[in-house]
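Here the complex is missing one protein chain, while the rest keep their positions.
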Amino acid sequence: MQLEVSRRGFMRLGGAALATSTMSALGFGAGEALAASVRPFKLSRATETRSTCPYCSVSCGTLVYSLGDASKNARAEIMHIEGDPDHPVNRGTLCPRGAAILDFVRSAQRLKHPMHRAPGAKEFKRVSWDFALDRVAKLMKEDRDKNFVAKNNDGVTVNRWPTAAAFTTSTQSNEAGLVTYKVLRGTGIVGIENQARI
Amino acid sequence: MERRNGGTVGRYTTGARINHWITAGSLVLMALSGLALFHPSLFFLTHLFGGGQSTRIIHPWIGVVLFFGFAGLFIRFWAYNLWNRDDTQWMKQSGDVINAREEKLPEIGRYNAGQKLVFWAMTLLIAVLFLSGIVLWDTYFHAYFTIGQKRLAAVVHAFAAVITILVWIVHVYAAIWVKGTVRAMTRGSVTGGWAWRHHRKWLREVVQKR
Amino acid sequence: MASLAPTFGRGAMTNHWNDIKNADVILVMGGNPAEAHPCGFKWVTEAKAHNKAKLIVVDPRFTRSAAVSDLYAPLRPGTDIAFLLGVMRHILTNDKIHTEYVKAFTNATFIVREGFKFENGLFTGYDETKRDYARGEWEYEIGEDGFAKVDPTLANPRCVLNLLKAHVERYTPETVEKICGTPKDKFLKICEHVASTGNGERSMTSLYALGWTQHSHGAQNIRCMAMLQLLLGNMGVPGGGVNALRGHANVQGITDLGLLTTALPGYLALPSQAEATYADHMKTRRFKPLRPGQTSFWQNYEKFFVSFQKAMFGQAATKENDWAYDYLPKWDTPYDVLKIVDTMYEGKLNGCIAQGLNVLMASAHKGKALQGLAKLKWLVVIDPLETETARFWENHGEFNEIDSAKVQTEVIQLPACTVAEEEGTFTNSGRNIQWHWKAANGAGESRSDLEIMAGIHTRLRALYAKEGGAFPDPIVNLSWNYARPEAPSADEVLRELNGYVLEDVKDPQDPNKVLMRAGTLVPGFGALRADGTTTSGCWIYTGCYTEAGNMTMRRSTDDPTGLGVYQNWGFVWPANRRILYNRASADASGKPWSTRKKYIAWNGSRWTGPDVPDYGPTVKPEASVGPFIMNPEGVSRLFTRGLMRDGPFPEHYEPFESPVANSLHEKVASNPVARVFKEDWKEFGKADKFPYVATTYRLTEHFHYWTKTHLINAILQPELFAELPEALAKEKGIGPGDWVRISSARGAIKCKAVVTKRLPTLTIHGKPTHVVGIPIHYGFVGTARKGHATNTLTPFVGDANVNTPEYKAFLVNVEKTTAPAGAPSV
Partner (left out) sequence: MATLQSLDIKRRSATTEPPPHVRGNAIEVAKLIDVSKCIGCKACQAACLEWNDLREEVGYNTGVYDNPADLSPATWTLMRFTEFDNKGNLEWLIRKDGCMHCEDPGCLKACPAPGAIVQYQNGIVDFVSENCIGCGYCVKGCPFNIPRISQADNKAYKCTLCSDRVAVGQAPACAKACPTQAIYFGSKDDMIAHAEERIVDLKERGYANAGLYDPKGVGGTHVMYVLHHADQPELYAGLPNEPRISRLVELWKGGTKPLALAGIGLAAVVGFFHYIVKGPNEVTEEDDERADQINR
């Protein structure tokens, strides 16, 4: 709190300030002394975004702080997450998982690129999105065309694809959920499971 | 060449002098760095050592030098510092000592009782400082002692240090007050007159041995 | 969920998080909200602090919930039904039920057919070869008027209430103590607290989670509580309800959207192969009222079904092709997690998409899952993190024994972004649909789930359009009217979920009058139609995005009554009703049961209160329309007819691995209709080799298998451990921090020992029985210490109704051991 003042004072008072600092160098007085000891508040101008905690279904409201002001040349980087005080359920609180979402976003095990492991290979290889998605579509189509069951033994139209299944996430948005539903069910997959059961 | 001064008498070997000055230097540095951390008004002394952190780092290492330096002095001189009847008598006449009425004092050997007291006080104090210093030397020993032991060590260390400084003042003042003393540690020899006046018995012994 | 719908009509948390603060008694059983839902648990502490509420915790372990309880009692894992039927017996024999409520709002007075019986542990109609019941006799007597017969005097011994009394008579406090190991005095004290809410003045809330569901009789655990709450009159009132505390952030939403093997969004059914035609399907969905004048809301099924088909297939769904009925696959058998893993294991599955579900870690019997995955031709993993499932083919020594070179599975990992890096809505446990905004782009090249699924679809669609192939119609005709087909926006999809009008809807009386314009968003599910003029992705979500705007973005913190309703925060399905069945907060005449618990009441002309009435807003009390509007009975069900596979009343069955015989009926030890695959019968352990009861659970510091990759959480709880009762540790010479080997009939793990007073040595059938607890959370990928998968141990048997694996009760052995050979972590 005094640092700013003493800096300006130094400029203005010149010699007097010099004398003071000599005094303090000799151990008299508290010149350098009352320098700010409080860490500056790091969120002053960070961008605040309202989000939801990704973990349990209390669905606590969160405030996500990111670097920059969303201007074109500043890449938003999430720097801190805390509870949304307005949210009626959590009222700003968070549990040890919610309070550490930052380490989820920045996890050392974060998957950042599409990866491909060929049959029998010893490791993953980085691939492009185009390669990965084309490959997925191709594998799906090959198997579906081969194993699609249009009618069961009783001659009933069943139109199902029995040799594929999907485990789906309960941490996707409802919007992603509907799209996931449409895409998977549209192929005739019956084996759709999600975390609700387990 | 020089005025008649009773000739010179060798008092300290080169090795002893080097040993002494290493010890003396480290003691002075110990006092300066220790005082810097002892009282806020002397904290400025840390600047002599490159700041607070480096003072904190250097102080115990100088202490190690001091300890071994003094250990050397101890080995050299302990035998000369054994107490005898003359010392008791000397102590009884401390008034004559202060008033420089040496003629009234018994003849003194290599060291007088005051010097012996300084010697033994330093021996004890430096041992105490060293041991309590180890307890406080968290960088290496923080895990070996309890906080209670460290608190006790801190008090003991501080007390011992203050007494050490007082003893040191006596030691230095005596050297300044008693003219001709300093050269014993700078040149290794004293004048015969000095020896006659202050350590007559020693002078006689030295002469006899020749 | 699978027991709430048969009881009340809807399968969801009946009340909501904030409402917990209105409770007078909070019974935590089958869950551990302090650890799994700490911020929701806040409202328990609020109820204690401001409502003088008593918190009761019944759990095999002295949990962190128990740490702040007023009363704690232990019980053996898997014996909750015996405990709860004992409580029911207590309140029935001591006449502590809320009689007026029970008579008016439950099927207590309904008369059950003579053919229904319960003998020697089995209900009428059991077929041992099929391991299933013929449930035809589990029905009401139907009168000549076509309605169910009732006896309002309750004199008829065939009345539901009288049958129930007879059914629970066996569950004396002594029997409960013998089976559960719960000391009688503690049990009775809990009964008294529970009974104190059997009136309109006080209410009890039940908080449960996977501690009840993960059993071979999981759905019936919950049924017990649903029945108990009905007997006490605690349904539909503030501070009451049966509250399923759901696990994942959007597990409620994803369940609502029917991402389950035999479901369609909005709790509609995916047709089975028994329903060859659209007409067949609709035949079973008419839900004619079983009592005069009842709402039986599912009568509207067809409107929702057709609107969904329009959302799914757009213009390709026409009246002529029965709304593209044949585009939907018809199921042969439900493919739940165990069935899918078993199919893999049998080598009958070629491809698998694992979107965010780490099945190698999460499935019961990890060994079987691992072998299954290795038989796949391809595996697509969509996840923001590295997972064991994606790396199942990597050898990690004893943590994951496999010969990589022999695994011929092609694996593709697609990086998803985290919640903070996308926008959209989540539906919380209390059914509140809430919007979240995007804070930053996904790390690296990661994309939202929405974009990833769209990317797969657009490419697949292009391939089919170009090359043709097996029945391309549902793929090439999938409704896909998004501005950017490869990256639909959440806003567009939420509008689609809500639904909109496809063609002008005209007033039947006056064809010149347009009721709803084409292109406008539908205001609520009442506006949905069966003629193809409306579309809605999920009918129960209608109202969430109307012409007035995106309701899920609402953020009003107003709560005028102080009851924690927050009517204008987000949007709660159905129709923004915060407490379900809230009409039951008033008596038959519409008067509140008490001023303390006043919520929705009749003011002479309409139903009013702080919430949206779960009821016709102007239906007069005299009309005697029941408050459980989804049920054809109009009331809730103490007797569930044939709606649950394992019985209309719950019954105590031992877990499939149990240290003791079933003392009630030795021949029928465990759930007679729980599904077990042929191979797995061999893999159940017996008490001679595996003498200790084990249970698995989550820790508050971690979330499933994600947070072990998060540094802070790894710091807070770094390493896999097992909790052992002091007596067992002493017997085995195990000290805190020692390595132990825990084995079941299916495999073994090594972990650290936490020796604790918090795990009990119970007296079961007179014998001391140790209970061992093993948290999940660790694996061979992550920042935390590498650990064995706890599910190496768990049995491969599912609940009779929903096939949830029995993670919570099985048998193990414990030995002291040395550290496992470590391997570098990924």
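A, B and C label the chains in the order they appear, each numbered from 1.
Throughout what follows, a residue touches a chain if its C-beta (ideal position, glycine included) is under 8 Å from a C-beta of that chain, and two chains touch if they have at least 3 such contacts.
In this text the structure is predicted, and so the values were computed from the model without any measurement.
Contacts of the undrawn chain with the visible chains, over the full complex, involve A, B, C.
Of the options C:H665, C:R785 or C:K816, the residue whose C-beta touches the omitted chain is C:R785.
Of the listed residues B:G25, B:G72 or B:G180, the one in contact with the hidden chain in the full complex is B:G180.
Although one chain is not displayed, its contacts with subunit A can still be listed: residues 1-5, 28-30, 32-42, 44, 80-83, 90, 92-100, 102-103. Residues 4-7, 9, 37-43, 46, 51-53, 55-57, 98-100, 102, 136, 138-139, 142, 147-148, 150-152, 154-155, 158-159, 162, 165-166, 169-170, 173, 176-180, 191-197, 203-204, 207 are the ones on subunit B that touch the missing chain. On the side of subunit C, the interface with the absent chain consists of residues 34-35, 38-39, 41-42, 45-46, 48-49, 52, 62, 64-68, 70, 72, 700-701, 711-721, 735-738, 752-758, 783-785, using the contact rule stated above.
To be clear about the criterion, only the chains that are shown with their structure count from here on.
When chain pairs are compared by contacting C-beta pairs, A-C ranks highest. Taking each chain's centre as the average of its CA atoms, subunit A and subunit C sit 27 Å apart. If you average the Cα atoms of subunit B and of subunit C, the two centres end up 83 Å apart.
Not a single residue in subunit C touches at least two other chains. The set of subunit A residues touching two or more other chains is empty. Those residues of subunit A that touch subunit C in the shared complex are 47, 49-62, 64-66, 75-78, 81, 83, 86, 88-91, 93-122, 124, 129, 132-141, 143-148, 150, 152, 154, 156-198.
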